[in-house]
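Just one protein chain is left out here, and the rest sit where they should.
After this line comes subunit A, so read on.
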């Protein structure tokens, strides 16, 4: 059963005359308001208020109840979640309550019927000065019957009365308990006797209330602070711990729906859970699966022939264009260089004709050159680059092959025979020589290593050829051993707690937990160095080993093994790749459960990854109603509560307890689970003597009966006697409210 809300504005408010009571069932989950005598409340909505900010205008608005979630996209709800006026089952936040009442009355249609009641304002009314409202004076001119919890603290009741009288101008108010109305309603329908028990499990609390001759006996009632809220919350937490990837899907509303749809009460938790533990067929049948919206990731189809051809053609065309461009660039460059060369040749020709030195200088200066040498060098340069551009071999490459002796001609000459410049040159040559040699040596080493490896491989291959099975076995064993070793080391590094024999009592949250073994050792050394001054004389440093301490202490000591991949790791990688090569069944990481996290991460998500499986959770969560200690609440569950309540009953009435147990009514939203009645009956049978008559019945409509009962009650002729008026409230005050006692039998 999903959320039910009825929030259409009623239009017939004006047709009810002012003595017609309004009935409100103010439950912690739902607010129901309607007219006395009717069978259904007119307006129903979730008893919550949100104050989001409108995204475009930025103003904070008030949204009461649950609306179409699509519309909330215009609002920024991140800073204010839904808030309730309730703590446990007591109203404490009357500002929120006022918003809720505003909305309730508004949707009941109170806003449209403006009638002016000057006569009803009495001179002692302290809020008189507020009545000069520009828009006219309004009030809710109907008696109100509103529900509250059993034994509501007077403060809460008083504040509610204050709110109704002063803000809404209600003429009179009556407070009743929802469970009692439900019981009375069902009693009138003949479902339960006038003496019996009402077990009511609501949103935040559960009550057992005994009735004697149609009147609730609060002296004997009891309350456990567990209700539907806790069930949903438990389910939500469990699922979000089980499926951390789908947290965003597990909204409160969704989980509540899941709860209503799938949860049930196990007849016997232990045996039911064993069914699942064994993994029977029956358990499989009881497992529910919620498939989240999921679409398989599109499989990449191999491109068709045409496509490939088309792409190749396109590529070819592009490269052709690029080639052409490069060619054009090259030819233009060659052109340019040739022109320059010609110019320089011409210049040199001209220079030959000029004899005088001065004239040469003058002539060159006019063309931007300092000397003839410069012209010649420029000429050589241009020729070279022209050759390069034309793709001819550049002769200067030959230099590379100059023999080492020629290259490093200065090395063997002693320093004192060389000038300063030559010395510099010599140093350079020495450096160059050593680096080239080193490079060659490294090359040699690599070559050797490769050879070695090749040899090893051959050896292994040979082994394999001899006995493939045994070889595989050995390889596997080695792999397992290595991976375990590495795993162990990793664990040690992250929390070297267990292997160290260090009994860390804090169980994983202390300071010690955060350091690995090496770090801890370092800390120990540091502290001893800092505080342990030694008892006798200081002999530190007399032995050479003492100085090793500083090496251990130094910061870089503890993580140097992280830098270079260590031998085992490379070996493991090698073996696993080898295994993958020759063993088709091998799957890295599948050998031991501990290394399961090493499975490839980028496996495509399947349908199963988007399933939320409800197995044990289906009955584990509602079980909190019977075993509140599941969620850490140290109170008895529903079945034991009956025993508590019976013990609290006056003992002088003969056979009262049997009378009680032969008419047990279950009501309230949290008793809608399948199997509640049977479980309760079994539980009560355990605590009652053998042969006790036990009759557990469910209310006709566990959710709506409280309102209906209240509606019937408010429509009765004697109802006005049960209300207290505004006059009473102002004259008699809070103390009178405390003694206010509602009579259910009228």
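Just so we're on the same page, contacts are C-beta pairs under 8 Å (C-beta built on N, C-alpha and C of every residue); 3 or more make two chains touch, one makes a residue touch a chain; residues count from 1.
One rule holds for everything that comes next: contacts and distances are computed from a predicted model.
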item	value
Name under which UniProt lists the unshown chain, selected from "tRNA (adenine(58)-N(1))-methyltransferase", "Vps72/YL1 C-terminal domain-containing protein", "3-methyl-2-oxobutanoate dehydrogenase (2-methylpropanoyl-transferring)" or "Small ribosomal subunit protein mS29"	"Vps72/YL1 C-terminal domain-containing protein"
Hidden partner chain, touching residue among A:36, A:110, A:179 or A:625	A:110
Among A:61, A:365 or A:380, the residue in touch with the chain that has been omitted	A:61
Of A:38, A:76, A:166 or A:521, the one touching the omitted chain in the full complex	A:166
Residue of A:383, A:635 or A:692 in touch with the missing chain, whole complex considered	A:635
Residue in contact with the excluded chain [from A:156, A:172 or A:200]	A:156
Positions on subunit A contacted by the hidden chain, ascending	9, 54, 57, 61-64, 67-68, 71, 74, 87-88, 90, 92-95, 98-99, 102-103, 105-106, 110-111, 114, 127, 130-131, 133, 135-140, 149-156, 166-169, 218-219, 221-225, 234, 237-238, 241, 269-270, 273-274, 276-277, 497-498, 507-509, 593-594, 597, 616-617, 620, 627-637, 640-641, 644
